[in-house]
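Every protein chain except one is present and positioned as in the full complex.
Note that the chains take the letters A, B and C in the order they are written out, and that residue 1 is the start of every chain.
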Amino acid sequence: MKPLAEEVAKKRIAWRIAQEFNKTESPLFINLGVGIPTMVADYITNNQVFLQAENGMLGLGPAASEEKKDRMLINAGRIPITETPGCSFFDSCTSFGMIRGGHVDATVIGAFEVDGEGNVANWIIPNGKQLGVGGAMDLVAGARQVYISMTHCTKQGKPKMIETCTLPITGHGEVDFVVTELAFFRFEKGRLLLEEIAPEVTLEELKTMTLAPFSRSQNFRVMPVPG
Amino acid sequence: MKPLAEEVAKKRIAWRIAQEFNKTESPLFINLGVGIPTMVADYITNNQVFLQAENGMLGLGPAASEEKKDRMLINAGRIPITETPGCSFFDSCTSFGMIRGGHVDATVIGAFEVDGEGNVANWIIPNGKQLGVGGAMDLVAGARQVYISMTHCTKQGKPKMIETCTLPITGHGEVDFVVTELAFFRFEKGRLLLEEIAPEVTLEELKTMTLAPFSRSQNFRVMPVPG
Amino acid sequence: MDAAKNCRKLKAIDEAIGMIKKGSRVLIGGFGNAGDPKKLIEGLCISGTDELVVMSNDLGSPNEGLGKLLSNNQVRGLIGTYYNWNPEVAMAYNEGKIFVELVPQGTFAEAVRAAGVGIPAFYTLSGVGTEIAKGKEEKTFGEKTYLLQEALKADVALIKAHKADVLGNLVYYKTARNFNPVMAMAADLVIAEVDELVPGGELDPESIVTPHIFVDVLVLGGGDR
Partner (left out) sequence: MDAAKNCRKLKAIDEAIGMIKKGSRVLIGGFGNAGDPKKLIEGLCISGTDELVVMSNDLGSPNEGLGKLLSNNQVRGLIGTYYNWNPEVAMAYNEGKIFVELVPQGTFAEAVRAAGVGIPAFYTLSGVGTEIAKGKEEKTFGEKTYLLQEALKADVALIKAHKADVLGNLVYYKTARNFNPVMAMAADLVIAEVDELVPGGELDPESIVTPHIFVDVLVLGGGDR
């Protein structure tokens, strides 16, 4: 297979995760990280899905247009956003209370590495150039479900799903789902299951690009992709 | 000396404590318990004194008149009260956060017994007829200063200031001031000091009615009483 | 009423009460008859659901409000702070009919919040050196000794708010607020009785006290204030 263009890959990942949330019949509360996770919002069509931002807001609307930008109304990635009817503001402590208390149904985050034990590394590459953990550890430990959204391999073609994380981890065994442009994985009782595979990739090809051991789910199928 | 009439004694105690608060030049935040403590409010003349109620209000006004009574606007003794400009409402958790966090400058509470080590017993008489602790332990442990307001002896003439509390204590070594109709005491580094004595009582008489050992303060004087 | 039609969380009182199982741990808001969810308490009494562990500040008055749950023999135990307003509690306890766990009021409020915000336990100075400290772990920070208090989590919370919007955002009324906002965070199922239901977007986003993420079911109360 030929690798997908990066923008196509990212959109596919965001779209696929959004479909999971769009299925809900009751209110669903989601926290979206920076990068691909933010793009998930573009594909939410169910009005029972509500977005939470850890800097203190529930009910985020889309990014603000240039003339509506308000520097005091931003998401956790510092992007000016908008309000929705019924939104609310609260302090950081209450916000992380929601997260740590298990009230936020899911968080979608990016990752450098995910391993076969459900560990995720997404907060630091130890090269001395960055110092920051932010809300990643709280989100991974607190949200009911953790979705990892990432391209399957690095730009250099190195698999991101590996046997054991080499980078400092963000959370221990906290990952529930991994969605890449090539596949949809689920962790069940510590085992990694392949739920879906993208139309243009074979199982053999996927295995060469996935160093974390996995088995096929009973419901294994071809991954739906945006039309 | 002849014992004072109970109402006179109570008013004197409340008035004397109020004079301490009326001296303040900066905002002072006070929590008043049930009974004599509530009466302290009647003698506050300084507008920098603000009352806090642990059921979730800052800036309590006087008790509500019959036609202004609102059963949803009460103090911690379930008495309908009124608002003052700049008052605010908050939940019980925030309210006790103020108290435990040392933001409330003083609490005035009643007591069954106070002993020479600054212990106070005011929450239960173990006779099986009552079960309740309320906010007493939080107030005693959290408020910066603890004022005990009580008649000097029981109705049967038994001293309430004793060597060691016989009733279950509310807090260990937490008392700062004891104000009765006969005297004003202060604890300093675990020692009980007599600051003031009422005009109609001699030191000898006071000693017979006070079983907790005390010494006279350097500033010892006759206790001011309401005119 | 338009708001009611658009509110997916709105249920009839008996339907809401029907969601509470025998033996549940139930947080109930209110302080001294202000801010208790009166219609829900009435409904719970009528339902006869028993073996309940009631977690509340007080237990109303004898055979009145929450007190009625006790008279009805629906209570297995109490976790709370102040039962002096209802002497039947001490009687039932002395007779061995119920268990009672007394918690200082500030510790109670904080332990309920802790359950709601994913804190399993915290340390507090309240009650150190008293009977309340018996059997509790202690730890020293700086020069002082503190007690370990574990979070108080519940199956259900019955709370009272003043207004809800159709999503379930809540605001409260004066000192009827008390324990309600913290209890709203600390149970698997949160049922809020409200005086009034308003359309979405009508509550000021800066003034919402309980965001709708915490609220599962709404019922209309009598506006009893």
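Here, contacts are C-beta pairs under 8 Å (C-beta built on N, C-alpha and C of every residue); 3 or more make two chains touch, one makes a residue touch a chain.
Since the model is a prediction, treat every value here as computed from it, not as a measurement.
**Student:** Based on the whole complex, identify which of A:74, A:108 or A:198 touches the chain you can't see.
**Tutor:** With A:74, A:108 or A:198 as choices, the missing chain is touched by A:74.
**Student:** Out of C:10, C:26, C:171 or C:219, which is the one that touches the chain we can't see?
**Tutor:** Missing-chain contact among the listed residues: C:171.
**Student:** Out of A:4, A:18, A:150 or A:169, which touches the unshown chain?
**Tutor:** Candidates A:4, A:18, A:150 or A:169; residue touching the omitted chain: A:169.
**Student:** Consider the whole complex, including the chain that is not shown, and state which of A:96, A:147, A:185 or A:214 touches that chain.
**Tutor:** A:96
**Student:** Could I get the residues of chain B that touch the absent chain, sorted low to high?
**Tutor:** Touching the missing chain: residues 26-27, 29, 50, 52, 58-59, 83, 85-90, 94, 96-104, 142.
**Student:** I need the residue numbers on chain A that touch the omitted chain, in ascending order.
**Tutor:** 53-57, 70-76, 78, 89-93, 95-97, 99-100, 119, 128-138, 141-142, 168-173
**Student:** Please identify, in ascending order, the residues of chain C that touch the omitted chain?
**Tutor:** 110, 114, 117-125, 139, 141-142, 144, 146, 150, 171-174, 204-207
Keep in mind that, in the parts below, only the chains that are shown with their structure count from here on.
**Student:** Through how few touching steps can chain A be joined to chain B?
**Tutor:** Counted as steps through touching chains, the separation is 2.
**Student:** CA centre of chain A versus CA centre of chain B: separation in Å?
**Tutor:** 56
**Student:** Could you state the distance in Å from the CA-based centre of chain B to that of chain C?
**Tutor:** That pair's centroid distance is 30 Å.
**Student:** Can you tell me which residues of chain C touch two or more of the remaining chains?
**Tutor:** Answer for chain C, listing residues that touch two or more other chains: 113.
**Student:** Touching at least two other chains at once: which residues of chain A meet that condition?
**Tutor:** none
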